[in-house]
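One structure is given below, represented as structure tokens, and several questions about it will come after.
One protein chain is absent from this view; the other protein chains keep their places.
Per-chain numbering from 1; labels A and B assigned in written order.
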Amino acid sequence: MNQIPSAVAWTWLIVALPLAGFVVNGAFSFFAPNAKRAISAVGVGVLVAAFAVAVVVVRAVGAAPPEEPWILTYWSWMPAGSLQLDFALQVDQLSAVMLMVVTGVSAMIHIYSVGYMGEDPGYARYFAYLNLFVFFMLVLVLGANFPVMFVGWEGVGLCSYLLIGFWYEDKVNADAGKKAFIMNRIGDFGFLVAMFLIFQTTGSLDFREVFAAAPAIFEVGGATITLITLALFLGCTGKSAQIPLYTWLPDAMAGPTPVSALIHAATMVTAGVYLVARANVLFAMAPISSAVVAGVGALTALYAATIALKQWDIKKIIAYSTVSQLGYMFLGVGVGAYASGIFHLATHAFFKALMFLAAGSVIQTLHHAYHATGRHEDAQDLRNMGGLQRYLPWTAALMWVGGLANIGVPPLAGFFSKDDILARTFARGHEAPLFYLFWALGAVGALLTAFYMTRLMAYAFHGPNRTGEREREHLHEAPWVMTGPLVVLALGAVAAGAINLPAVLPGHEWLARWLEPVTFMGGLYLVEGQLGAATEWTLLALAAGIAAIGMIGAWQLLKPAVLKPAREAPAETGIQRVLLRKYYVDEIYDTLLVRPLAWLSDRVLWKTIDAFIIDGVAVNGVARVARLVGWVGSRLQTGQVGTYVVIFVLGTIVLLRALLRS
Amino acid sequence: MFWLFAALAVGGALMCITRRSPVASALWLVQTLFSLAAIFVLLDAQFIAALQVMVYAGAIMVLFLFVIMLLNLGRGSATDMRGWTGRLVALALGLLLVTELWVLVRSPLASPLQLPAGTLSRVAQEQGVVAVISDSLFRTYLVPFEVTSVLLLAAIVGAVVLAKRRL
Partner (left out) sequence: MLLGPALAVSAILFSLGVAGVLLRRNAIIIFMCVELMLNAANLAFVALAQQLGPDGQVIVFFVMAVAAAEAAVGLAIVLAIYRHKQTLDIQNLNLLRG
């Protein structure tokens, strides 16, 4: 293990700064909720400072790439018997990438929030939560053992809950928060089970020790390792909104838009991908689990894309797009292309944050317009938009950049990362034809992605405006504090692809080589499928072609001109209705799980078993016998405590005597 | 030294159970507790002795006195002592118990468990008085320790609920 550079010792500051911001802003929210300048200075300042420190640390990592993770132990956390847990942070190539993404994107979103949330009475509370979220997210990506990571994992879940229900006066928002929380609990159960199993089998929870010991302890494809990784993946499906636990994410759009951008697009929901990449040894040793990860990812990618086709709420479309893109990331890490998954995570953080923030600008100006004229219309409904590029030229242009990156138009970031995942899935096809199926699912998903993104852009920014006659004059471009971060994120969305260009292009696969020390352990168990240059070029061309077909198709098929505003729009029918109602999955969950459970609890468990059998026969029956005995016994009871004490002491003496005899 | 404090403790306890006024009883009990603290020191349990003074003689007994004063029981009205039968029963049972315990005290300890003489005081010399107890308290007995905190919390809540006039 090489020497830890002195710069890395500053890592604690990255984590501590947002926490300090949370404390200060939390104090502000109680004592001076209107000191908005100070709140902004603290909230944004700590993030910018944390980003600066992160840059220093990552530069140190870049200057002397560690063979093994640098572990910074701060204090002994839980020394209980054979469980020795330290509160330790870990810096390596993978956490360096996550550090840059988390602190960088967070800093941008914090700046944007200054403009977006400026008029909200809960401004201080908002920034306090946001800072707290970043703190937990950093704990998550920097933690050096499973429990520390779990603290971050739970913490981001808590902040997500707090921020989804930020406008808690509205019951819908509070309910969405609860839904996210409960869905995440199901996933966390899996995470916990996995931790218990890991501790039981390896006797440790430190990443370094567990991963080093794994090859000796587990047998490849054995039942234990498969169970552990499946349980871990259950945690991932909850946190990262995959089938079957994805339904909370679209509802989570009830929170403020920058929150959606930060938590539900760029950072928290990618925690599952990070976890799989971090535990790559374990997943690589469990081929079945890896295939499940890839399969769920591919299915989710396609499935969420179909739902996004027919949503009218601009944020819901982006939310389903996020679910779909997360599916791609899981497809990537599932087929053993850990670097590709992380690559897509990084690029996605840029372009999806960009999409959300741009959508936020649109929503805000519509909201203001409707507020100014006093009409109650849905400011998030695409049918109330249209032609907005005339009023918000910057936002429109920047959102196009994000949209094109999301679609995967070369040479934007999303093109390279998505193609990377699909190409590596295709490469595994030699091994098992199943991977060809996953590839096909992913490719169709990419086609639908191009379609729904183009639809979003076309309906929002092109064609005639449907906002309303009087409202139109209130539509205006967002202030610079909001468009500025968009520009930075757009640069990222354009250029981030350069960090991992495919092997056939110059500078090839820099990120994959950078992550090599982290992922090589997992790589030992994988048959790396090699693609010829010709195949790779074909796949690149195919990806570009898919994007083009989707976009052109959408442009041809959709007619923004004939669209009616939301209040006049006719009800959907047939398949459109099914898609609009998200395949009725919420209703199916309600019918299949919630109601039977409620019925079971109500009728069977409560009324039959509890009320009749337990209460009626068992409890009351016993009680009747007891009452009979008691009636006899009660003749003995004088109610005098003193008498009882005498008898009690006598009994003690007799017992003691008996003990001494023996 | 030991016998002095032992005599004080026993005497205090005797006075405690025979004084008419609750306040006097409580103060005699305080004497017993202080003497016990001194005995603890002689038994190499300095930390426990400090706790005894602070928690028992300090906090708990103040609580008792506080309640006695609050209920204005200071001037014991009629005696709350039992009649002659009660006193005889108490005396008899007390003597019976003490004889039995005496037998128990005389029985030898299982020798393999015994530490060499002076071990505890040596540990206290080397690592400090608190280390003697803290080491096993926060390692072996970590979980009971945490459970104790829950118990205290429950007691606080319970005390508030019970003592509150109207909820």
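One rule holds in what follows: contacts are C-beta pairs under 8 Å (C-beta built on N, C-alpha and C of every residue); 3 or more make two chains touch, one makes a residue touch a chain.
What you are looking at is a predicted structure, and each value in this text was computed from that prediction instead of being measured.
Set against the missing chain, the residues A:79, A:616 or A:633 yield one that touches it, A:633.
Mapped onto chain B, the interface with the missing chain covers residues 2-3, 6, 9-10, 13-14, 16-18, 22, 25-26, 29, 32-33, 36, 39-40, 42-45, 47-48, 51-52, 55-56, 59-60, 63-64, 67-68, 70-71, 73, 80-82, 86-87, 89-91, 93-95, 97-98, 101-102, 104-106, 109, 113-115, 117, 119-120, 123, 132-133, 135-137, 140-141, 144-145, 148, 151-152, 154-156, 158-163, 165.
Listed for chain A, the residues touching the missing chain in the whole complex are 630, 633-642, 644-646, 649.
One rule holds for everything that comes next: only the chains that are shown with their structure count from here on.
Mean C-alpha positions place chain A and chain B at a centre distance of 55 Å.
On the chain A side of its complex with chain B, the touching residues are 79-81, 642, 646, 649-650, 652-653, 656-657, 660. Of all residues in chain B, only 82, 86, 89, 93, 96-97, 100-101, 103-104, 138-140, 142-143 touch chain A in the complex they form.
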